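Some notes on the structure that comes next.
One protein chain omitted, others in place.
By written order: A and B. Residues from 1 in each chain.
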Amino acid sequence: MLELRGVTVRYGAVRALEDLSLRAEPGGITAILGANGAGKSSLMRAVSGIAPVVGGSVLLDGQDITGLPAPARAKLGIAHAMEGRRLFRQLTVEDNLKLAWSFGARRVALPASLAEIYDRFPILKEKARTPAGLLSGGQQQMVILSCTTIRSPRCLLLDEPSLGLAPIIVQQIYGFITDYAARSGITVVIAEQMATLALKVSRHCLVLRRGRVVLQGPSAELLQGSDGKALAASYL
Amino acid sequence: MNAVRAWLSALVADWRLGLLLVAALLLGAPWLSPGTVQIASFVLIAAIFAQSINLLTGLAGQISLGHAGFFGIGAYCTGILVKTHGLDVALGVPVAVLLAGLTGWLLSFPANRVRDVYLAMMTLGFGMVFFEIVREWNDVTGGTMGLPGVPSAALRTLTILGVKVDGLGYFRLLLLITAGIVLLMRNLTQSRIGRAFYAIHVSEVAAGSIGIPAGRTKQLAYALSGAVAGLAGALYAHLVGYLGPESFALPRSIEVLVIAIVGGLGSIAGQVLSATLFTFLPERLQVFAEWQFIAYGLVLTFSLLVLPRGIGGLFFLPPRFIRPRALARAAARRAETATLRPAGQGAALEAEGITMRFGGLVAVDDVSLRLEPGRITALVGPNGSGKSTFVNVVTGIYRPSAGRVRFAERDITGLPDHQVAAAGVVRTFQDPRLVPHFTVRENLLLGAHRQFRHTGLAAALALPGATRDEAAQLALVEAVLALADLTDVADRPIDTLPYGTRRMAEVGRALLAQPRIILLDEPAAGLSEAEMERLSQLIRDMKAMGIGILLIDHHMDFLAELVDDVVVLDSGRMIYRGDIAGMRGDAQVIAAYLGDEAAHA
């Protein structure tokens, strides 16, 4: 379980997150919604240890990890797919995967891990020796997701996995995510702009606006309570 | 502590005290021993030399590890001209200064192409190349044997314009020259040139956005710095009388760097103090001389960490970049913001079919839009939809892969950013790019850089015309400060102020560039409700002045009250153009923001 207690993040003079609290339970997806600059990425960065947290605490399964540096948190099982499709573009697909595996929990042997991924995304096997930066957006997103799952994480943070992808690819990516979340039973947090999509797959949902939670509750309620209009109002 | 600093700063800024000091030294020198006068002469030369680093590194932010090269060029040039060709010193020294300045100007071209490590290495290489040339060019420089017999004050062989000059006379001459250099440095710092130097130091992109060309500004900095270092070298030649290559090798570059850094980069008085310290110490303390290099090494290693602003920062307030006299003059004038209204008929900016590719990624895909004078157009879209890239293309930071930008019937596609700004198309940045150590007023005045009409020479000599010109712009700055509600904080360094205030200052700075089109990249990001209200009032004021405005933002409520048109981008493509009410109901826009299904809900 991931828990944030009154977390405040500040970049210089800019407050990105303000006294934010959240509980994300394992075995289901928690969605973080909000427009650009609402603080979704800052929230994730605060959890993985690369945002300047000036107040509050972050707990993973009850353990306070606020003071730990990012690599130590990664070692504890936090896997973060960062915004803007971040991967090592010059490294090949397989090198990206191997690197992620090497510094992960190594619960499954490398060949078996790779085989499982190639089984799930056959295209990645074809492109194994291609620099990741040359792949299409959807394929890159597959690599990024695989890099997080290959680490056998306890807590998965996905920052806008749908960004800039065609709808059909988004369906495929989300199919994988829901499947993985159900299968592994770990804590999964997704930041999304595509509200309806995120609401459909998630169990619980928070809407951020300017660094604060403005709306939260079970996703099903939020989805029914509005036909998109109420949500749209918090964006447009 | 700051009160003491303020008192000391006022003291050194007082011209009467300076005059008194110079007069006392001029008149009192005969009572000093010849040895002391000699050391004092070295102090003055070191002080001049340190100012050259102060100018290049302290003001313009360009590191140099090879300044001994310029020093040496000055020394050898006058040495050879006077000794071998029998030129008068009064001619030899100016020629040496010109040659060193020219070398600086030439070096600026390769130096402009690199930065950081590469620049440091390049300047190190420059110093080494100079050293090798001097050592090898036997016929001219005397090679490793050096060049003895240069007419010198110490050897009593120096005559200037037929007058015999001894050690004492030379010291007095040096004192006057040093006083002159210090004055020029101060004037330059407190002029548009000093401000431009400092602006490219902090951010070349931001400087370009208000029309300050980074390339030309750096050329000037290198040429001036080279000339000042050359002057120090030339004066050194006629003090010692013997020139050997070892005097102009790396240790000399290191020494001047130590003096400049310990003096405090940017502080003129600090340089003089530091030059005194580092020239007297080795002479007076034998212990120090023995440990000199070890001490220099330690000073360089830790000074920037322990004493980042050097002696200057310890004793004095940070330097200011506006002439007090111009400020006083401006207080007596009043300017109307109406003066900022673009002259003549407003002109439209037209972007046609702009496409921007990065490798395989298409960031902006065939976007066309038109900005009319006195109209506000909003540019919105999800993350990564290409808004900032579009602004970067229009303002000349990127050259588009396809498409044209036309402004006032003129094709401005692919012009460098400072020329686009000069044409009247000015922008602000997503993260405010101001000069952190400048006050709010100085930052705003920086925006008026292109409006000044006086020459650089007038600025350096602080001629009345230059002061008048500065005062006129300062009066306008005052008016914009009032408009942006910044008058109360005008004299506070901008990095001590809240984020919202900085954003307002950046918009104000752009306004002082007297734009005809202004592009604001997320000006409301991170502002409080009250600050947003002030910002929207400022934007309305600009609209009333007839300026064409492009506004990127995500706060739809903020935009709704302000804008005339909305353009929505998604994945680099324009998916909507029209009014804001229409946008809210547009299926494609909703799909872009919320996902596909939402549009059908």
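Simple rule for what comes next: a residue touches a chain if its C-beta (ideal position, glycine included) is under 8 Å from a C-beta of that chain, and two chains touch if they have at least 3 such contacts.
Convention: contacts and distances are computed from a predicted model.
*Asks:* According to its UniProt record, what is the protein name of the omitted chain, chosen from "Transketolase", "Branched-chain amino acid ABC transporter permease", "Porin" or "Spore maturation protein"?
*Replies:* Per the UniProt record, that chain is "Branched-chain amino acid ABC transporter permease".
*Asks:* For the chain that is not shown, enumerate the shown chains it touches in the whole assembly.
*Replies:* Spelled out, the missing chain touches these shown chains: A, B.
*Asks:* Pick out which of A:V9, A:V53, A:A74 or A:I117 touches the chain that's been left out of the picture.
*Replies:* Hidden-chain contact among the options goes to A:A74.
*Asks:* With respect to the chain omitted from the figure, which of A:L91, A:L134 or A:L215 is a touching residue?
*Replies:* A:L91
*Asks:* Of the residues listed, B:L8, B:L250 or B:A402, which one is in contact with the missing chain?
*Replies:* Spelled out, the listed residue whose C-beta touches the missing chain is B:L250.
*Asks:* Quickly run down the residues of chain A that touch the omitted chain.
*Replies:* Interface residues of chain A facing the absent chain: 48-50, 69-71, 74-75, 80, 82, 86-91, 95, 98-100, 102-104, 147, 151.
*Asks:* Can you list where chain B touches the absent chain?
*Replies:* 57, 61, 63, 65, 109-110, 113-118, 120-122, 124-126, 128-129, 132-133, 135-136, 250, 254, 257, 261, 290-305, 308, 358-359, 361, 363, 389, 392, 397
Assume only the chains that are shown with their structure count from here on.
*Asks:* Between chain A and chain B, what's the gap in Å when you average each chain's C-alpha atoms?
*Replies:* Those two chain centres are 43 Å apart.
*Asks:* Any idea which chain B residues touch chain A in the complex?
*Replies:* Within the complex, chain B touches chain A at residues 359-360, 382-384, 498-499, 502, 522, 525-526, 554, 556, 571, 583-584, 589-590, 593-598, 601.
*Asks:* With touch defined as at the start, can you tell me which chain A residues reach chain B in the complex?
*Replies:* 12-15, 35-37, 83-84, 133-134, 160, 162-164, 167, 170, 193-198, 200, 227-228, 231-232, 235-236
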